[in-house]
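Step one of this worksheet: look at the structure below.
Removed: one protein chain of the complex. Kept in place: all other protein chains.
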Amino acid sequence: MSAPLVPNLFNVCEVLTLAIVWIVDQILYGLASVIPPLTGLAQWFDPAYRDRLLLTPLAAEPLIIVITWLIAVTVIVIWATLFNLLTMMWVERKFYSRLQDRYGIMISIWSLPFWPFNRTRRPTHRGTGYLQNIADGVKLLQKENITPRNADSAMFHISPVLIASSTLMIFAALPWSSGFYVANLDLGILFIFAAFSLAPLGILISGWSANNKYTLVGGLRAAAMLMAYAIPMILCVIALVFYTGSLNPLTIVRQQERTLVSLGPIGIPAWYIFSPQILGFIVFSVSMMAEMERVPFDIPEAEGELVEGWTTEYSGMRFGLVFGFKWLRMIAGAALITILYLGGWSGPVFTTLYVGGVPVPIVPEEAWFLLKVYLVSVVFIWISWSVPRVRIDQILNIGWRKLIPYSLATILIAAGSIAWGVWAVG
Amino acid sequence: MPEFWINMGPQHPMTHGLWNMKVKVDGETVTDAKPEIGYLHRGYEKIMEVREFQKNVVLTDRLCYVSSITWSHAYCLAVEKMMGIETPERGQWIRVVSLELQRIASHLMWLAAYGPDLGLLTGLLWALRERELFLDLIQLMSGARMNQNYPRVGGVRNDLPENFEAMCRRSIEHFLKKVDNEYQRVFQESKVFRMRTEGVGRISAADAINWGVTGPNLRACGVDVDLRRLDPYETYEQIDFEPQVWHDGGAGDSYARFICRFNELRESCQIILQALEKMPKSGAYRVKAPRRAEGEGYAKTEDSRGEALFYVIGDGDDRPYRVKIRSPVFCTMAATPLMLRGNKLADSVAILGSVDVCVGEMDK
Partner (left out) sequence: MDVDWELIAFLILSAFEVIGSILVVVNKRMVRAAFWLAMTLVTIGVIYLLFLSEFVFLIQILVYAGAVPVLFVFGIMLTRRKIMDEPPTEAAP
């Protein structure tokens, strides 16, 4: 069986919190020797003292629990943005550069401005380029935030917040393995879709408030397109719920861990992509590409005709937020596809060692999950850099005339296959 | 939603150069369009009156910076006709080779710009990668990548370098392979590309002729007009080639324009190969041109974008009395509102990219 690298995020964060509290406590004791009234506060944080007074243990204090939750959320946000967002942008930039017969970003660690050693003979632009995105972010932070003169200032400033926060909300319910998640909601998938669906409002508001014709047209296009493609996406999930009977991502993945058919040594897992839901998988992936505003469907910011679409008037880090969080949505979308159709973190090889009864994973679940998420993303990147952009009326035609009937057909297929028992419910 | 005007330019990713396309949209549908040009007007016809005949070649190079040789060649041809001199045969063949090389480089630049217009950035980098081959050949021939200053009144500046022929053959062989395997797949055979270009920006053959549209844009309407065939200059009459005309249905749309230009890439390669074959291996490549001349010279050539026309009058001085330039893009631009009306806003990019605008020659 498998084992996640993080067995329980809350417990891990609790240990972290207690360690931080211990350090704070030592500092408080040190201060208390100078400022005596602080002694009581220091003793309140001291587990040994609490034991002596038979108070509740420190870990059970509501304040500490709240801090632990905050730390857990921070860990997920840092993991999603500082690691996965940067890595995904790096993967995309390197990958499409290779498609276009060039090297792409090549900034190496030697080009850091504060590097203390002699840099004259070091190759500053022959590295992997991972630092380039960080450098871009720093550059955007230094830039001035310009608000257009006739813009509706409040709305103009609110919409990046709305987009960024709703994107981060996705990661509250998105599990990275059977232990690495913030909240295990019964309706996790529905929560993720709810968070996804908030962004069109932000896009529309930002497009309107900038008082620019390009942003207005871009916002209108974004709203029309995202609305049209959210429907087949949700219909596909409804079809999938026929099989899963649950909207909890952990349950859905657990159902896919068994083996469907054994072909000699190779066992085909019971992923939903191998079920009659293969049509649903295709429809869901196409809709997800539209929801991520990737190139065949990137008409909201078609840089050919609408300078930068609804993000035209943003500058500085506000532009960085609305621009960079597209990749975060892409990660979330790829993770959703992986959980729903590609077996989540279940994989063929789990090397787990038991060291004194504690499972130590060599290939943890997170590795499989990340591998699948990045593979799905690379396929998306590949498609989006080899096809031109589709026109708005063609996009809406595809959405309303093709994808919605297909997704309704998936519901029929699901109901039929359940009724005749073609696919056993896990 | 009320109709409003959208400025596609002058600072806009769609405009390849500095001009402004005002587009009136009703929602997403273009109801009217108005090109605004003249941002790059440099007063060419006037400047050329104060410079000597031979020195004007430098100016005409800069008329269209992606298709320099074809423009300076047209000027040289007009001046030669005025002076009544004839280029030696080898000079004419070298001119044909350089013209076709320049045509390929120019069409590749257009292809490179058309890709990102439709959201396909990969096309840009691929086309520029192969353009490099032809720029290298041109550099080998003339010494410069841009603004080559290569044709001269009475011939060309210098002879072909050694083993130019072998290098040319090698590059063309490599290029034709890339055209068949890569460009054709990513552009012509791509379903999304055809969805974007087929049936948009349609202009009838009658309209196109009335508005003065020439070159590949006119051939895409099904009109078999190619000055290299109809009114051969240099040694084009000795070359066996097929002008790329759109014969199927649905003529005059962006896809037809794309196909005509795209096939011209292959056709130009064949012309170069034939010219290298039939070219005399040695001989004079230039005759001495007189310094002063009197009379009228008139030359029209098949430029990469249409019919380029030079009309030069000399009054016995060493500089022209009057020069008139007919720019093909200038006339095509006047017809773009016809193509744009009724299409979607996103199509304006697919249309204006397919007519291949070069602002330098348009504004003169």
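Letters A and B mark the chains in the order given here, with residues in each chain numbered from 1 onward.
Please note the rule applied: contacts are C-beta pairs under 8 Å (C-beta built on N, C-alpha and C of every residue); 3 or more make two chains touch, one makes a residue touch a chain.
These numbers were taken from a predicted model, which means no experiment stands behind them.
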item	value
Contact with the hidden chain (one of B:32, B:49, B:231 or B:318)	B:32
Selected residue (touches chain absent from view) among A:190, A:371 or A:408	A:190
Option from A:71, A:205 or A:321 whose C-beta touches the chain left out	A:205
Residues of chain A in contact with the chain not shown	150, 152, 154-155, 158, 185-187, 190-191, 193-198, 200-201, 204-205, 208-209, 211, 213, 216, 220, 223-224, 227, 230, 234
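Note that only the chains that are shown with their structure count from here on.
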item	value
CA centroid of chain A to CA centroid of chain B, Å	48
Chain A - residues contacting chain B, complex	96, 99-102, 213-214, 217, 221, 295-296, 298-299, 302-307, 385-394
Contact footprint of chain A on chain B as seen in their complex	4, 6, 8, 12-14, 25, 28, 115-122, 125-126, 129, 186, 190, 192-193, 195-196, 344-349
